[in-house]
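One protein chain omitted, others in place.
For chain A:
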Amino acid sequence: MSDVAQECAELVASRRVGAYHHLTFVAPGIAKLARPGQFVAVAVGGEEPATLLRRCFSLHKVSPAGAHRGTVDLVVSAVGAGTRWLTALRTHDRTDVVGPLGRPFPLPKEPVATVLVGGGYGSAPLFWLADTLRSRGCRVDMVLGAATEERLFGAVEARRSADSVVVTTDDGSVGHRGWVSDVLPAVITHSRAAVVYACGPMGMLRSVTEVAAEHGAVAQVAVEESMACGVGVCMTCVMPVRGNDGATRMVRSCVEGPVFRGDRVRWDAFADGRCLVPEDAVGAAAMRAH
């Protein structure tokens, strides 16, 4: 398995960006190892935490040679006890961070055109990915979507990182009114993209996969499943994914993901906030026996 670091990381900057908090932690070990698409598992709650489980966040960017010998940046939406604790930290507070975790976005060998699609804070890892792709000669077009302007992350940054940017919001407060999947076909057609990278809610990832397939592009999607450990030991984060042999297995999204080829994910199993085990999945028969 790949290298990983565990660091008691000092918070050196915390600022509000729309509905989110942008946090910078000193974590040289993680910064040195990380690739776009990987994530970190952060301890929340302090010394004797009632919130025992790690919270996972995509790496927004890393600065391996920055002012503090190496920092990592996260974009956090405060939605519950753990994220509220994290966003209430003051500079110089510390917490334990493990990473980098999971598999990064695979990069194309040739300088092909790409489209990067982000939903809400799901755009956080895409700017770093865009820079990496452009340094390899790839064309990068971006589509960013969110419910409201407040929940849109990085529209300004995007103009620096991408060849073009299209924005959508559900309420039309900025950009096109509607969903990323409404504008995506035209963007792919125009750029002749071979790969579409996406990070955001499951429903969005599913429609990005469908649109990409219709246009002959490969979708690489970064998923977000409930994770208790983030390091591969608990089996809570599984989802049904087809392997090279065509068989569907319940695989751990924290170690085999979070990035999957969209056409390998069994989207048919997801509904209403749950994910069922497909009947043809490896080991499903034994579950029916007892």
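The rule is short, and it goes like this: a contact is a pair of C-beta atoms (placed from the backbone, for glycine too) under 8 Å apart; a residue touches a chain by one contact, two chains touch by 3 or more; residues count from 1.
FYI, contacts and distances are computed from a predicted model.
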Q: Match the chain absent from this complex view to the correct UniProt protein name in "(2Fe-2S)-binding protein", "NADH-quinone oxidoreductase subunit H", "Glycolate oxidase iron-sulfur subunit" or "Dihydroorotate dehydrogenase".
A: "Dihydroorotate dehydrogenase"
**Q.** Full-complex contact with the absent chain, from A:Ala9, A:Val26 or A:Ala43
**A.** A:Ala43
(Q) Considering the complete complex, identify which of A:Ala13, A:Ala186 or A:Val233 is in touch with the unshown chain. (A) A:Val233
**Q.** Touch criterion as defined above, residue of A:Ala9, A:Val143, A:Val195 or A:Val277 at the omitted chain
**A.** A:Val277
Q. Residues of chain A in contact with the chain that isn't shown?
A. 1, 3-4, 6, 43, 49-54, 96, 98, 225-226, 228-229, 231-239, 249-250, 255, 273-277, 281-287, 289-290
